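Just one protein chain is left out here, and the rest sit where they should.
Chain lettering (A, B, C, D and E) follows the sequence in which the chains are written, and residue indices restart at 1 in each chain.
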Amino acid sequence: MNTPNRLLLTIVCEAVLEPLLEAELPPLGVTGYTITDARGLGTHGRRSGAWRKEGNIRVDILCDPALAERVAEHLRREYEAHYGLLIFSSPVEVHSA
Amino acid sequence: MNTPNRLLLTIVCEAVLEPLLEAELPPLGVTGYTITDARGLGTHGRRSGAWRKEGNIRVDILCDPALAERVAEHLRREYEAHYGLLIFSSPVEVHSA
Amino acid sequence: MNTPNRLLLTIVCEAVLEPLLEAELPPLGVTGYTITDARGLGTHGRRSGAWRKEGNIRVDILCDPALAERVAEHLRREYEAHYGLLIFSSPVEVHSA
Amino acid sequence: MSFEPVVLFFLLGVAAGLARSDLKIPSSIYDALSIFLLLAIGLKGGVKLAEHADGGMLLDGAFIVLAGALIPLIAFPLLRWAGRLNRADSASIAAHYGSVSVVTFSVGVTFLAQEAQAYEGHMIVFLVLLEIPALVIGVLLARHGQGTVKWGKLLHEVFFGKSIFLLVGGLVIGYLAGPQGIQPLDKLFFDLFKGVLALFLLEMGLVAAGRGADLLARGPFLIGFAMVMPLISGFIGVLTAWALDLTLGGALLLATLYASASYIAAPAAMRIAVPEANPGLSIGAALGVTFPFNLFVGIPVYYWMAQTLYRFGA
Amino acid sequence: MSFEPVVLFFLLGVAAGLARSDLKIPSSIYDALSIFLLLAIGLKGGVKLAEHADGGMLLDGAFIVLAGALIPLIAFPLLRWAGRLNRADSASIAAHYGSVSVVTFSVGVTFLAQEAQAYEGHMIVFLVLLEIPALVIGVLLARHGQGTVKWGKLLHEVFFGKSIFLLVGGLVIGYLAGPQGIQPLDKLFFDLFKGVLALFLLEMGLVAAGRGADLLARGPFLIGFAMVMPLISGFIGVLTAWALDLTLGGALLLATLYASASYIAAPAAMRIAVPEANPGLSIGAALGVTFPFNLFVGIPVYYWMAQTLYRFGA
Partner (left out) sequence: MSFEPVVLFFLLGVAAGLARSDLKIPSSIYDALSIFLLLAIGLKGGVKLAEHADGGMLLDGAFIVLAGALIPLIAFPLLRWAGRLNRADSASIAAHYGSVSVVTFSVGVTFLAQEAQAYEGHMIVFLVLLEIPALVIGVLLARHGQGTVKWGKLLHEVFFGKSIFLLVGGLVIGYLAGPQGIQPLDKLFFDLFKGVLALFLLEMGLVAAGRGADLLARGPFLIGFAMVMPLISGFIGVLTAWALDLTLGGALLLATLYASASYIAAPAAMRIAVPEANPGLSIGAALGVTFPFNLFVGIPVYYWMAQTLYRFGA
């Protein structure tokens, strides 16, 4: 039941990217993700979330290491230069089917 | 101060389950949890969070491995068959008392 | 590209502390954080988030172990005695620049 | 009916949804709008009730509930055998169609205002009464002969779920406070009603656009059902109203109630009580097809039915 | 008072809370409603002030603040010695009761409207003035002889916290714009006021249901305090109003202000300034007991007190 070797890939980025990610992630092989609204501070300054498009989103993707790397690479290539973006991952154990 | 061997159990499920979980978790031995609103994509399709009950929630529970397994088992038994549900865990180090 | 040895420090606390943390974290050396709204249960009872100041926030900080310890220590000293507070961390791999 | 603005707002929402506009009604605003509408309708009904309540209403109500109970009992075999859906889905969809849509009802009221037709104010009491039996019948159909029902949870969801609770709450407050007492609240709850309804329909359009597309992928049966069923229920409504000697306006509203399918109370209740049913099917049919069908086709058709019956049946 | 609809909304909220209905006012809507109420009250006060401000008001204000400062000074020893609460909790609760509740005040205004009683428009100025000293006294009581006070943070919270800031801001805008200038805003801020108040009370009922239950677990002393203290404060208010020769309506409002306990401004300020106090006790007492007590019992009693004193004291 426990699938080892799975990663939780977490992406924090500008909310304006949400529709773009929703379109681009599935073709990369992503079959599921979870999005929450966030605000924050980073190299691009303070993002207060005072209005929707000015805030951040946090996207969590449970996937295998290869897919995680593919997604991370895509995002770095497309968005890192010009958008607030943070990507990290950690190994997790899956308890649902 | 640092308690090793603690897990962060994360549950992503339909928002409609929130009151049920709030009632069922404490009797299982859960003494604390943190809930955030979320939206997402999974095998049950897109959950856009366009209105409250149509969205997801993310429940994080800091606990020991035995309790985590107990909670996961309960949720799998009760809700996995018919509800959108994702459960995973990862080891964390606790820094507060 | 992958920076090993980074931690994700997660803080769950009362929403009333948000402006205080925003002022106190950067002087400790924190250059970035991500905040999401949350609700929860803990030793200080249920925090339903029914109105803003009554809810919790979750602050995630990607940093090195030394900074994580510094932040955790500061929070323990200043807030643990009187506020709802939970701090934990886990190692993560960073995929963005 | 074509240039009624509240209906145009629905179309605007559909257009935004289909064009993948970034227009979004935040979920908390959706909640606030629906709380407003439910309370306002309840209050209006309560005030009407305070003005003239009588014993005959009780009898009428019982009859209306009984006739309304036919709807899920007709829908279920249609879905199960003609549509070859499984038991849980058939039962859940039947419950949605037996239950009622408060917003469709409001559009019916708007339609009557345009046609300058009077109606029985206590129609709203019947709206509340109709919501409940359909859900119970749906669960009985789903569980017939198998499994156990969490009746406690279901009944709690039905009676204390937001929709019924606010409708009944508004009704009671309106009744106790009376027209005089409610008057200072008129500027919020009555004067703004139609504007808020328009905004809510904008959101409904956004959601329906997505739901309708989902449903198209499911094959044509359910889509056909979602247009034929309201015609059947609407006809039952007109007959019932005629049998009870309601006004013409009352007949249209009863037909609209019978013909409408719930997408606020029923989905929440069914998700709890019949979790193995696929909510995509029931909400898709109710919101993606039946709701716009009633707005554009159903309501005028029921009106015509009622006029015809009342002319010849008189 | 019993069938006043805004109070019925409070009861509806309590019922929803006790019945564990899934009815929830989203937190952003709660925030929006409270911003609306605070601004509207401030604006109304400012307009009244623009119509007739005079120097006598300043003197009255000073007297009212001084008399009001008695309240936390009476509450603290009661809590500390009769109630055996610790210093921090006693001080924090004293500050909540010294401070005022804008919503209770609004219900008082609604009550006067029903009774067709006039009152001094600049009462709202006193509302703002009363908010501040109680919080400072509370902190002084908590810190007396021990620990240091983060005065900077406290005063910032008091003056720039949402409540006072919006009240004062509305007051200034209303004063500068005057009745003529504010008139185009009337349809939002004044016409809808009572309806918005009703919705806010619905939410307050929801919250109070939970708070009251918490408090019941704490033993009876605090519950008793939460009903006796407002009677004491209300009596001081009636006396003060009489001494200052306010109208009968003004006397009711001053008594209501004194008797009400804050649950918007004070909790936030005390959480920052006296963090070791348990917020459950103060909010539980203020919102779970005193608020409904004032709605149902207090306001009519203060009105009777005022009528009696004004008749015999004249």
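Quick note on the criterion: a contact is a pair of C-beta atoms (placed from the backbone, for glycine too) under 8 Å apart; a residue touches a chain by one contact, two chains touch by 3 or more.
Quick caveat, the model's predicted, so the values are computed rather than measured.
**Student:** Kindly state which of the options E:173, E:216 or E:297 is in contact with the chain not pictured.
**Tutor:** In the full complex, the listed residue that touches the missing chain is E:173.
**Student:** Identify the residue among E:125, E:268 or E:306 that touches the chain left out of the display.
**Tutor:** Result: among the candidates, E:268 touches the missing chain.
**Student:** Please give every residue of subunit A in contact with the chain that is not shown.
**Tutor:** Counting over the whole complex, subunit A touches the hidden chain at residues 14, 16, 45, 48-53, 55, 79, 81-83.
**Student:** By the contact criterion defined above, which parts of subunit E meet the unshown chain? Give residue numbers in ascending order.
**Tutor:** 26-29, 31-32, 35, 156-157, 160-162, 165-166, 169, 172-173, 176-178, 181-182, 184-185, 187-189, 192, 268
**Student:** Counting contacts across the full complex, list the positions on subunit D that touch the omitted chain.
**Tutor:** That gives, for subunit D, the contact residues 3-5, 8-9, 12, 15-16, 19-29, 110, 113, 191-192, 194-196, 198-199.
Convention: only the chains that are shown with their structure count from here on.
**Student:** Enter the minimum step count from subunit B to subunit D; a value of 1 means the two chains touch.
**Tutor:** 1
**Student:** Trace the shortest sequence of touching chains from subunit C to subunit D and report its length in steps.
**Tutor:** Shortest path length, in steps: 2.
**Student:** By CA centroid distance, what chain is farthest from subunit A?
**Tutor:** E
**Student:** If you tally the C-beta contacts for C-E and for D-E, which one comes out higher?
**Tutor:** Result of the comparison of C-E and D-E: D-E.
**Student:** Can you tell me the C-alpha superposition angle of subunit B onto subunit C, nearest 5°?
**Tutor:** 120
**Student:** Examine where the copies subunit A and subunit B touch and state whether the two sides share over half of their residue numbers (same) or under half (different).
**Tutor:** different
**Student:** Which subunit A residues reach two or more other chains?
**Tutor:** Where subunit A meets two or more other chains at a single residue, that happens at 36-37, 90.
**Student:** What are the residue numbers in subunit E that touch two or more other chains?
**Tutor:** In subunit E, residues 20, 22, 24-28 touch at least two other chains, as defined above.
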